[in-house]
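Worksheet: one structure, shown below.
Below is a slice of the complex: some chains, not all, each in place.
Order as written gives the chain letters A and B; numbering starts at 1 within each chain.
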Amino acid sequence: MNNSIISKNCVIGKNVTIKDGSIIGENVIIEEDVYIDYGCIIKDNVHIKRGTFVGARCILGEYLVDFFDDMKNKNHPLIIGQNSLIRSETIIYGENIIGDNFQTGHRVTIREKSDIGNNVRIGTLSDIQGHCKIGNYINIHSNVHIGQKSIIKDYVWIFPYVVLTNDPTPPSEQLLGVTVESFAVIATMSVILPGVHIYEDALVAAGATVNKDVPKEVVVAGSPAKPICKVSDIKNKISGEKVYPWRYTFDRGMPWNNVGYEQWAKNNPYM
Amino acid sequence: MNNSIISKNCVIGKNVTIKDGSIIGENVIIEEDVYIDYGCIIKDNVHIKRGTFVGARCILGEYLVDFFDDMKNKNHPLIIGQNSLIRSETIIYGENIIGDNFQTGHRVTIREKSDIGNNVRIGTLSDIQGHCKIGNYINIHSNVHIGQKSIIKDYVWIFPYVVLTNDPTPPSEQLLGVTVESFAVIATMSVILPGVHIYEDALVAAGATVNKDVPKEVVVAGSPAKPICKVSDIKNKISGEKVYPWRYTFDRGMPWNNVGYEQWAKNNPYM
């Protein structure tokens, strides 16, 4: 028994599971080994690559604002990379190309033109507002808000309830996105003000309001945030060992997993 | 093929679209040119005015707490004004009258007795707790929490992750709502404490904790928030021009669009 609706011109690969109550639009491509859980709405022109799981009641290929001109879906393709794990009730707009090994928590919202690389994880309730650039190996935790025009390079960590803003004189039409360089870390409930540049290996402490650029390897804290030390000054409270730059001490989910950053970087020159 | 369920005593206008999987309760009125996307739940006594779009899987006319007395829906009508755009997965309770040209992002929650005027926009994930008063031409961005007993006049801007609180000595039964006067702006991640009054044209900077009234045209910042300047002291960093009061420099979506506030105000005396 399966009451899903599959529209015309779809291509469904081998070993695809589509659970009950799903609605698949026109010109949808679902590659082999994809699993679509109950009640998903997959709108026109979505392409899901092989091995991807789509949780219950996701909406993929959500309408852009031009739908409302005449209640007709325009051609805004969405491509989701292979081996991705989209948890239940995530909404992803059309006009997005998302890399491989993508993961979301529940109820994530991703607007158009979010430009998301490979190995990106976005936590429950986070809201990517679109027109931004998100690199590779990014970890965005729960309930993070990424404003339009944000640029996030590679290997960045953003913790819960962080907001990247973009309007220097709200309300205005002059959006200035935040830039976060590679290996930077932004801790819980920090607000980054419009146009701020957070440099490599920097660390923004929890609860900070950041209204100035944060130099490389510097820790800022407070509201407004001020530099308090270098990341290399921070030590593990138990072991007493240095923990930052974190790429030398942490490898889960990273390409240098089980190899170590130093060894990996020799073979993969990054900077 | 359409497996939607329409209950008795409904009135459905001309040129109405109801996509698959929707459930329409009793005594529902859907005026002409309304579009209801997949899987909506429209409970009893909902009235949707003409030209309105209801996104996938919205719940309109959600049960109030008196439903749980005997698992029967009481008579709590919901009226949604014409030409509104309710994005997917929004939940709106019964016992609400909402004005025309209403817009929501995704997964907005609006409790009973929210008293919402015309031309109000409420962003993704925002939560209007009900028993409040929201005027006209209000822009509430993503993930904003409006506590009970809040009063928001007209032409107010509230940015992401702002909370209007209401309990001076939590937990208590003595709720004191926040009042936000017309043309005020509250920037990202600010908390407004119970009973605080934010006066006309005031600006609360991002990340503020506001525990005192904010006078007219004053900018406050910090935690606790302190006055830092007048809004007229703020200049655009690039052009060097004054940007506040914003109604003289910004018009998108406002009734003075393409006319200018001064010209418009001559014909529409406001204060």
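Just so we're on the same page, contacts are C-beta pairs under 8 Å (C-beta built on N, C-alpha and C of every residue); 3 or more make two chains touch, one makes a residue touch a chain.
For clarity, every value in this text was computed on a predicted model and none was experimentally measured.
The total count of identical chains across the complete complex in this file is 3, with 2 shown in place.
The definition used in the following text is that only the chains that are shown with their structure count from here on.
Note on chain A versus chain B: their Cα superposition corresponds to a rotation of 120 degrees, in steps of 5. Centre-to-centre separation between chain A and chain B, using Cα means, comes to 27 Å.
The residues of chain A lying in touch with chain B in their complex are 3, 5, 21, 23, 39, 41, 57, 59, 62-63, 68, 71, 89, 91, 107, 109, 125, 127, 129, 143, 145, 147, 161, 163, 165, 167-174, 189, 191, 193, 209, 223-224. Taken together, the chain B residues at the contact with chain A in this complex read 1, 3, 17, 20-21, 35, 38-39, 53, 55-57, 85, 88-89, 105-107, 124-125, 139, 142-143, 157, 159-161, 185, 187-189, 206-207, 221-223, 234, 236-238, 243-244, 246, 249-250, 252.
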